[in-house]
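Presented below is the structure to which this report refers.
One protein chain omitted, others in place.
A, B and C are the chain letters, set down in written order, and residue numbers restart from 1 in every chain.
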Amino acid sequence: MSRALHLVQAVREALDLKLADDERVVLLGEDIGVNGSVFRATDGLIAKYGEHRVIDTPLAESGIIGTAIGLALGGLIPVVEIQFLAFIFPGLEQLFSHAARMRHRTRGQFGVPMVIRAPYGAGIRGPELHSESVEALFAHTPGLKVVVPGDPHDAKGLLISAIEDPDPVVFLEPTRIYRAFREAVPEGLYRVPIGKAKVVREGEDLSVITWGAMVRTALRAAQRMEQERGWRCEVVDLRTLHPVDRDAILASVQKTGRALVVHEAHRTAGLGAEIVSLINEEALLYLQAPIRRIAGYDVPVPMFAVEDDYLPTEERICRGIEETMQF
Amino acid sequence: MSRALHLVQAVREALDLKLADDERVVLLGEDIGVNGSVFRATDGLIAKYGEHRVIDTPLAESGIIGTAIGLALGGLIPVVEIQFLAFIFPGLEQLFSHAARMRHRTRGQFGVPMVIRAPYGAGIRGPELHSESVEALFAHTPGLKVVVPGDPHDAKGLLISAIEDPDPVVFLEPTRIYRAFREAVPEGLYRVPIGKAKVVREGEDLSVITWGAMVRTALRAAQRMEQERGWRCEVVDLRTLHPVDRDAILASVQKTGRALVVHEAHRTAGLGAEIVSLINEEALLYLQAPIRRIAGYDVPVPMFAVEDDYLPTEERICRGIEETMQF
Amino acid sequence: MLTEHGRAQLQTQMKAHSPRLYEELQVLRSDGEVTGPIDDIPPERMREMYRWMVLMRGFDKKCVTWQRQGRIGTYAPFEGQEAAQVGSALALSNSDWMFPTYRDHAAAMVHGQTMANVLLYWMGRMEGCVSPPGVRVLPPCVPIATHLLHAVGLAFAMTLRGERAVAIAYFGDGATSEGDFHEALNFAGVFRLPVIFLCQNNGYAISVPFSRQSASRTIAQRAVAYDIPGVRVDGNDVFAVHRAVTQARERAVAGLGPTLIEAVTFRYGAHTTADDPTRYRDQRRLSEEWRTQRDPIARLRLYLERRDLWSAREEEAWQAEAAALVEEAMQEAMAAGAADPLAMFQHVYADEPWHLAKQRREMLESRGGASA
Partner (left out) sequence: MLTEHGRAQLQTQMKAHSPRLYEELQVLRSDGEVTGPIDDIPPERMREMYRWMVLMRGFDKKCVTWQRQGRIGTYAPFEGQEAAQVGSALALSNSDWMFPTYRDHAAAMVHGQTMANVLLYWMGRMEGCVSPPGVRVLPPCVPIATHLLHAVGLAFAMTLRGERAVAIAYFGDGATSEGDFHEALNFAGVFRLPVIFLCQNNGYAISVPFSRQSASRTIAQRAVAYDIPGVRVDGNDVFAVHRAVTQARERAVAGLGPTLIEAVTFRYGAHTTADDPTRYRDQRRLSEEWRTQRDPIARLRLYLERRDLWSAREEEAWQAEAAALVEEAMQEAMAAGAADPLAMFQHVYADEPWHLAKQRREMLESRGGASA
């Protein structure tokens, strides 16, 4: 059985089911208890599982992540909510210096199974620092996994996988598509595997590699290019940003010979560069054109009056496709 | 007049000269006063300029960077020392959310002219977390500049430029070459421009693009390849990691048609990926082989018993050159 | 199990914390009666306080309406906290530097920020972060507690240069849980800097009540950890707030270092217009209680009225004036026209590097403009 759910509802359902399924799972974060989190991702869970499973914490992100590490060392499975991604910055030391390194330095003696969920990305007219997209920071940190769902179905299945993963997973939830559309989501527990990309649109002419809220924008651009130009673009939703699904990326590019990477994070040293490099290293001879990156500009994410201009638009993606096709 | 100085002495001299030259310059950090900093980079400066110019702070990196932002807003030019690069993690929020964004959000009303110096990198048998190389984090942050000197001459000239720069500069000092060799360093104030790379070895067959302590390793590999194979590798010391010297990179690669990027940071989402992508985008047709990245492995920098195996070695660089030349 | 000795020792320790630290200083009672010295505030100043509070409340209410109408974006209201903000800001000198949060626009405007800029800010315009020439107000700080350190640094700069002024940082009760709060107070204490840490304890950090936020009964007592003075005042008592800040300022400019002030108050409304307070508190009852029993404006009116410093006619004029000023500010903000997307490429650095020039051209082209 499945019902049409928003992405944020799918997230909530995954949390609900894992709280019921595994008593080691605890949630912690700011305003996740009685308030049900600012986006309602934990709505009703405190009533159902009590304040020992759904823990409202003081306002201190290093405190939250550090405490979660201790909880994990103590045999629990903490699922942390950071209210908006940029507010993870005060907790980066805990993440980089401890969560990511504990298993390695203790030679497997202590793992830190935990999930850090954070709403992220621009496009919802949020205040300053409510729209950042800094996934590259985590992908550059060995020991972390980075997951971004692009639709409600994957949100639920990936989050369940993340909670069951023995290693720390940074789970980024694109606010722009929290309630942008509904999709059929199966009831009950199911897993979408970490490390596997998904081809959301098949095509032979060009591969658009993207994730998160950009998947929808890329799909629209691909449709338009097919209508206007007859080019069939494949759209790959990466879903796991680290470690990436090398095989899926290479398979697509070897088929199409052309690629475009689309992400809303800043372009320079963004994750797009890693994907370009991977293709360069492993499939250079298949390439018929340079791989362009359509990304957020290298400016601080501006305040919301112009955030839509900061974000990659359908227009920009189409231009990128045209340039790549006509190279 | 110039004397042979170690890199760390060149750093100290730049600080000394700017303290004398501009009374707005103040240094702050842990153990930089009476102790002269753990690597002696500020040796004797408190005696010369007093504790109002050379400020020993409490042990709190967010405190240090946040205070420095306030000092800069108040018209001073703070030069912060972070004792080892990984200890900047607790201060990343101040750097990312404020230092990097202040000019932009206030539309130029408030700049934050400051320098954050940090010894970095592996190879000196340091304890855990004394050997990280996370320059990519800063390069991904609009509003920051990132500078890494590869030799004593540049260390002095670049640091002077950084202190005179109106924007926040992250200035990374490779500990491995702090005292590895001496080089002629001119007396007095001089500038090495930020944003300009340096060709440290000319060649026609392949471009090795690198920075910091890896410049020396790359040079040795290039020499060996010339001796053993007769290949002439050009070695480009990037010096500024953000914004990179696009023209220098492209000029070299357009000449050689082959490139290798060498850095000691982790490979995935490291800055090497950005350089590969830049070349891919702007000079793909010149390429005769994929650009390989010889980088630190994607593992937490291990403890020192095996750190030399973590770092790119002359051996690994030579293999990379061979594979690229024989592609 | 606790040993006998252990229990006794613990009790002594708990008592050792002076009750003084938990006392809430009050001058102006809710019924308009005065219970402490107020000689330092001349009558004209009191009327000024009143007018400012009336204006600020008018502004705040209007913003909530405008947000509903979609004329501005998500907005953080401060209704109920006017005394804390106006009373403190009026105790400052022009040479003092102010570091407000997203909820402190009343304080910012008293200190010289324009109403139009505040509106622009909430319209998602970067222009709203700018303050008029000579006005020492930093833009609203969003990441909690981080700006306390900026105030510390600015106070440090003034000290190093021999300027006699202070830096004041505004923040909430939730902010006292962040590490930066601790680091800031410690730095200010170690270097004896002229900083005023002004906490508006409105009892909630979004949904989290103070009892859950903090392990301490008060915020003022946290000053003990730094051997600096901590003061707890009735934050809805504009005289008490004004006096606490005046005294803290005196100490600061006299070189005696920082002060932590806890102003106990309450926000009548939601955390922001995106928040629904009924989810986490008995909003109607609490809000009504504070409004009717502890309102900062009402009590000052009672006081002024009894001393013939207030009249219904004046009130009407002031209310009208407030409405006009607020409307005018909106006109001014709207006059800024549509936001220019290309402006996002400005001021990333003092000079534009090659990659931004290139990206700027890309935007221009993708918008159908000519390459510049």
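Please note the rule applied: a residue touches a chain if its C-beta (ideal position, glycine included) is under 8 Å from a C-beta of that chain, and two chains touch if they have at least 3 such contacts.
Model, not experiment: these values are computed from the prediction.
Of the chains on view, those touched by the hidden chain across the whole complex are A, B, C.
Only one residue from A:T57, A:S133 or A:T210 touches the chain missing from this view: A:T57.
Of the options C:R125, C:H147, C:H182 or C:R267, the residue whose C-beta touches the omitted chain is C:H182.
Within the full complex, the residue among A:S97, A:T175, A:T256 or A:S277 touching the omitted chain is A:S97. Only one of B:L73, B:A86, B:L172 or B:A283 touches the absent chain when the whole complex is considered: B:A86. For chain B, the residues touching the absent chain in the complete assembly are 30-31, 33-36, 38, 56, 58-60, 62-63, 86-87, 89-90, 125-130, 267-268, 297-300, 302-307, 309-310, 313, 315-316, 319. Contact between chain C and the absent chain runs through residues 1-3, 5-6, 9-10, 12-14, 16-18, 20-21, 37, 40, 177-183, 185-186, 188-190, 212-217, 221-222, 224-231, 247, 250-251, 254, 256. In the full complex, chain A touches the hidden chain at residues 26, 52, 57-58, 60, 62-63, 65-76, 78, 90, 93-94, 97-98, 103-111, 142-143, 145, 166-167, 195, 243, 246.
The criterion applied here is as follows: only the chains that are shown with their structure count from here on.
Compared with chain A, the chain whose C-alpha mean position is the greatest distance off is C. The distance from the centre of chain B to the centre of chain C, with each centre set as the mean of the Cα atoms, comes to 40 Å. Between chain A and chain B the centroid-to-centroid distance comes to 31 Å (mean Cα coordinates, whole Å). Counting only residues that touch two or more partner chains, chain C has 126, 142-143, 179-180, 343-344, 348, 355.
Those residues of chain B in touch with two or more other chains are numbered 62, 90, 93, 97, 104-105, 142-143, 243.
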